[in-house]
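Structure provided below as structure tokens; questions to follow.
Removed: one protein chain of the complex. Kept in place: all other protein chains.
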Amino acid sequence: MSLDITTEGDASSSEESRQWTARVRNAAATAFPPDRLLPDRQPAYMASWIYVFGVLTVVSLAWVIITGCVLAVMGPSWWHVSGLGHFVNSLHLWSVEFFFFFMVIHLWGKFFMAAWRGNRKLTWVTGVVSFVASIAAAFTGYLSQSNFDSQWISTQAKDGINSTGAGAFWNVLNFGQMLMWHIVLLPIAVVIIAGLHVLMVRRRGIVPPFDIEPKDHGDTPSAAEPSE
Amino acid sequence: MSFGVLIAALINLNGSGHYLHWGFIQISVANLVVILLMIAVFVLAILLPFPRRKRRD
Partner (left out) sequence: MSPRKAKRFNPDRDVKEWAGAYRPYDILKEAFVALVAVGVLIVLLAVVFSSPDDPAVTLKSWSTSDPVDFAQTAVTELDGTSPLATYGPPYNTTPDVTQHIGFFEPAQWIGVHQPINTAQDFVIGPLRTLSNEPLVQQALDAYDSATPTQQSTWTTAYEKAVANATDVHGRLQVPHARYGPVGVVIGSLTTMAQSGGLDGTLLSQGQFYNTNYTKPLLFIANGSYLNNLAGAQHLQGTQWGMMNETGNYPGQAWLWLYTMWYQVPPMKTSTNADLEVWAIMMALTVVLIFLPFIPVLRSIPRWSRVYRLIWRQHYRSLA
């Protein structure tokens, strides 16, 4: 059922239906009605601590970005010459450690719940892709440290990347290039993909439990919208 | 006292690392601790009882 949100003064509905703006607005409102986007209730079967690891991953990412922004304010060399800078770097490192810690536990939990069931395959796919993008972001972060660790990691990783041919353009020894991938391109990619993942979770809802008495359902019932 | 001294690590993890060898596997104590912690937290998350709330049908 589409939600046509119109107010007085809008163009006629036939003209609206041709407008990109109206079509996008209506599609978004249909896919994400407010009480699905920001729900105030959850299914009763969600009774396990394993369910908190998604939000723990998201807030860890928020801290990664916040601490990264503080480092960006003063530039990439600041943390080598300032005690406060070194502390902010430590905050950034440990927020990354927590990010991966919670993300992997979240992955394990979602695997054992087979959370892709019921038209939720795209939720799973966006989750794994954001994991891979995060690894790339963390890798360029190590390269951006501008210390011995960066030197070793870059001179070692170059062999793996060169073997694929990508090293011709993606040069891990080029500090400027790697820093910009780390602070611009990869954060944008991670936030967009993780954002799509969260939207997919809101769209499809949290996967229900397995039936423990298997029935032959015949027709697949999962084409219907989740009844939240 | 400079801020740098104030916020130096309470536990110094610099210095020579500790590593374990098991067959062809080599792993740092630090990484092993992290992996074991992850497994422990995962198991606890599944096993620890979740507080029941009043249901609203």
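Labels for the chains are A and B, by order of writing; each one numbers its residues from 1.
Note that a residue touches a chain if its C-beta (ideal position, glycine included) is under 8 Å from a C-beta of that chain, and two chains touch if they have at least 3 such contacts.
Note that the coordinates shown come from a computational prediction; the quantities given were computed from them, not determined experimentally.
Asker: Would you write out the residues of chain A that touch the absent chain, in ascending order?
Answerer: Residues of chain A in contact with the hidden chain: 38-48, 50, 52, 55-56, 58-60, 62-63, 67, 79-80, 86-87, 89-95, 97-98, 100, 104, 109, 111-114, 116-118, 120-121, 124-125, 128-129, 132, 135, 138, 142, 145-152, 154-156, 159-160, 162-165, 167-169, 171, 173-177, 179, 205, 207-212, 214-228.
Asker: Go through chain B and note every residue touching the omitted chain.
Answerer: 7-19, 24-31, 33-35, 46-47, 50, 52-57
The rule we apply is simple: only the chains that are shown with their structure count from here on.
Asker: Under the stated contact criterion, what part of chain A meets chain B in this complex?
Answerer: Contact set of chain A toward chain B: 41, 44, 47-50, 52-53, 82-84, 86-87, 97, 101, 104-105, 108-109.
Asker: State the interface residues of chain B toward chain A in the complex, per the touch definition above.
Answerer: Residues 2-8, 34, 37-38, 41-42, 44-46, 48, 50, 52, 55-56 of chain B touch chain A in their complex.
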